[in-house]
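A single protein chain has been omitted; all remaining protein chains appear in their positions.
Chain lettering (A and B) follows the sequence in which the chains are written, and residue indices restart at 1 in each chain.
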Amino acid sequence: MNSEQIEHEGIATAALKVDEPASLELRAVTKIFGGLKAVQGVDLVVKPREIVSIIGPNGAGKTTVFNLITGIYRPTTGDILLNGKSIVGHSPDKIVRGGITRTFQNIRLFNNMTVLENVLVGQHTQLKTGILGALFRPPRTLEEEEKARIRAIELLSFFGPELVARQEEYVMNLSYAERRRVEIARALAANPKIILLDEPTAGMNEAETLDAVKYILRLRDEIGLTILLIEHKLAVTMGISDRIAVLDYGQKIVEGLPEEVRRNERVIEAYLGKQGAESVDLSASEENN
Amino acid sequence: MVTYVNLLIVGLSLGAIYALIALGYTMVYGIIELINFAHGDIFMVGTFITIALMSALGITANHPPTAITWLLVGKLALVCVGAFLLCAVLGIVIERIAYRPLRNAPRLAPLISAIGVSLVLQDSAKLWMGNAQISFPNIPTPVITLGVFEIDTVDIFVVLAALVLMICLQILITRTRMGRAMRAVAQDREAASLMGINVNGIIAFTFFIGAGLAGAAGFIYALKFPNTQFTLGFNLGLVAFTCAVLGGIGDVVGAMVGGFIVGVIQSFIAAIPASVLPHSGNAWQYAIIFALLILILVFRPSGLFGQQTPDKV
Partner (left out) sequence: MSIAVRSSWLRPERKTRKLLVRWLVALLVPVLVFNFAWTGEGIVNNVFLGLFAPKLTNYNYTLSNSIQGGLFILVFYAVITALAGYLTAADSGRRSNIEIWVGILFAVVVPLLLVIITGDLLIGFSLFAIVWGLYVVGRRYVLKVLHYTPPIALEHVETLDEEGQQRLLDRARSAGFWFATIFALITLVGDIIFFALGSLPTILLALVVARTIIFPLAGYFLGWLGGKMALRHALTTSTQAPINGAGAANARRWWVRGRKEQLEHLSSARAQEEAKDLVPNDTPLQSKGAWPFYLVLLGGFILFYPVLDAMLFGSGTNGRLSGYANLGYYIILALGLNVVVGFAGLLDLGYVAFFVIGTYSWAMIGSGQFTHLTQIVVNPQIWSWMFWPMLIIAALIAAAWGILLGAPTLRLRGDYLAIVTLGFGEIIPPFFLNLDKYTNGTNGIVGIYPPATPCIQGVFCVQWSSFNATPFYYLILALIVLCVFVNVRLRDSRLGRAWVAIREDEIAASSSGINLVNTKLFAFAAGAFFSGIAGVYHAAKLGTVAPSDFNPTDSFVYLSMVVIGGLGSIPGVIVGGVVVYALNEFILARLDTIAASPGNILYVIEHTIPNFTFGNVRNLLFGIILISIMLFRPEGLIPSARRRRELHHKKEDDIVELDALDEPVGAETLEAEMQVE
């Protein structure tokens, strides 16, 4: 990071600060698809300004938990509370308004829109222009659009100058790591209090991963977000999480500090099977499948 | 009571024809997600081919056969096979010319091309046999009397034929190598081709079967109904597509059941007297069918038998 960049990150984040950090709570959340119990009675508490990771083998139901929180699925039973108020049954957009945004495991950007437009869509809830505003473009609307544009650039500048320079670029021309950043910028655009990151370092090389870790930490430290994370790279999770919850077959098998989880027998077993657990130390494995 | 049973029978045999057309719709949709608007017109061409083949075999509307003989049954079987094959070939040709080049085009391009094909088929048929309605030769089928009910054997035949064809199709799809390949292509074209499946071949085969079924439906239609016209296909096709959607698109049994349901409903609607609806039920039948469809889809968004559309999150 060069000095110029650091200097301006200050400007960017100041505008993004979250005033009241929020908490999230899952109470015995269960989701059944047909006969399959994808998530079973998961309890989870994420305190304000905390980074909590969910880990677990493939198919453990991690992404389903995210889909439940963000309203894409409705839990079969159980309750999800944002700052103590239930958000079960709310539509995804209402949940975004409530202050929870997310990214997706297999990046879901609007590929045929520019970087800037993507972030502008993210600000949808923040803008008020209605049909009449769109048609007649009163000064109020123009000003709002201008502000939205500036804010979008500020959001992009959170990740350094490269994305700002490429704001007019169509996202499909960006590199994988850049697209992840744009996705996070889009999620930030809705002024969230809590952000859910679904494998934010998947498909990244080491340098990019390191960079990602840095900005995830900055999301909390500088902006004040509460972060719920799904991550496969154990080195990443262990490094940045305040707490880790482990899912297996839809159930939470362990929850605790990174150190506790690392040593837990059941976790090792779930990850590597019984035999593997005996021979391999989990902390050494950094596989990312 | 007698009236209702008769309505039911009429409805079932109408439904059988819808079902056969719907099968083709649903197969094509299942494999390339294209609403093949030309499918109804292939059925129409099937009825025309039936007339042509029958007259080639000496069965004409002016000189209909007087009695059922084994010779007649043989001839009719020949006509049926002919209609199936000719329409199937037509289906392949259409796929090759109008749809295959658009495989990777924007989603609506093949739809417009399908509409174009439909127009081409209609006008070609018009050039072939003219604008007017054309009568089918009347086949003197015996009527079975069961107590107070009189059932024309042709109705039984129509329903049975549809069921048999559906079962064959179901076996083809679920039990054979070809069917497995079809399902694979439907799931993921690229992966299927990586597994060594000839994707173009499979899609062409699907069109072959689907269009062939429409041809067979054309033949069966000729047995049951009095006449045909070049405009017959499009609307019938739309209703058949509705049946496929009603049953859950992409699902063979669903298409069949949807066909029978719509057929029966339609025949009952037609019996609604003018005192209830202005101009009696006939004038409203499509409106009511589509209204029912909407109602059903509102409560079951993927049709009666369909699974929820997978949406990868």
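Note that a contact is a pair of C-beta atoms (placed from the backbone, for glycine too) under 8 Å apart; a residue touches a chain by one contact, two chains touch by 3 or more.
Computed from a predicted model, the values in this text were never measured in an experiment.
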Which residue of B:F157, B:F225, B:F268 or B:Y286 touches the chain not shown here: B:Y286
Touch with the omitted chain, as defined above, among B:A52, B:V120, B:A204 or B:A270: B:V120
Sole contact to the chain not displayed, among A:R108, A:R218 or A:R262: A:R108
Residues from subunit A at the interface with the omitted partner, ascending: 4, 7-8, 11, 33, 38, 58-59, 61-64, 67, 70, 72-74, 91-94, 96-97, 101-102, 104-106, 108-113, 117, 120-122, 124-125, 127, 129, 131, 133-135, 137, 143, 145-147, 149-150, 153, 157, 161-162, 164-166, 168-170, 172-173, 176, 186-187, 189-190, 199, 202-204, 232, 288-289
Missing-chain contacts mapped onto subunit B: 29, 33, 35, 37, 97-98, 101-102, 104-106, 108-113, 115-124, 126-127, 131, 234, 238, 241-242, 245, 249, 277-279, 283-284, 286-287, 289-291, 293-294, 297-298, 301-303, 307-313
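Here, only the chains that are shown with their structure count from here on.
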Separation of mean Cα positions, subunit B and subunit A [Å, integer]: 49
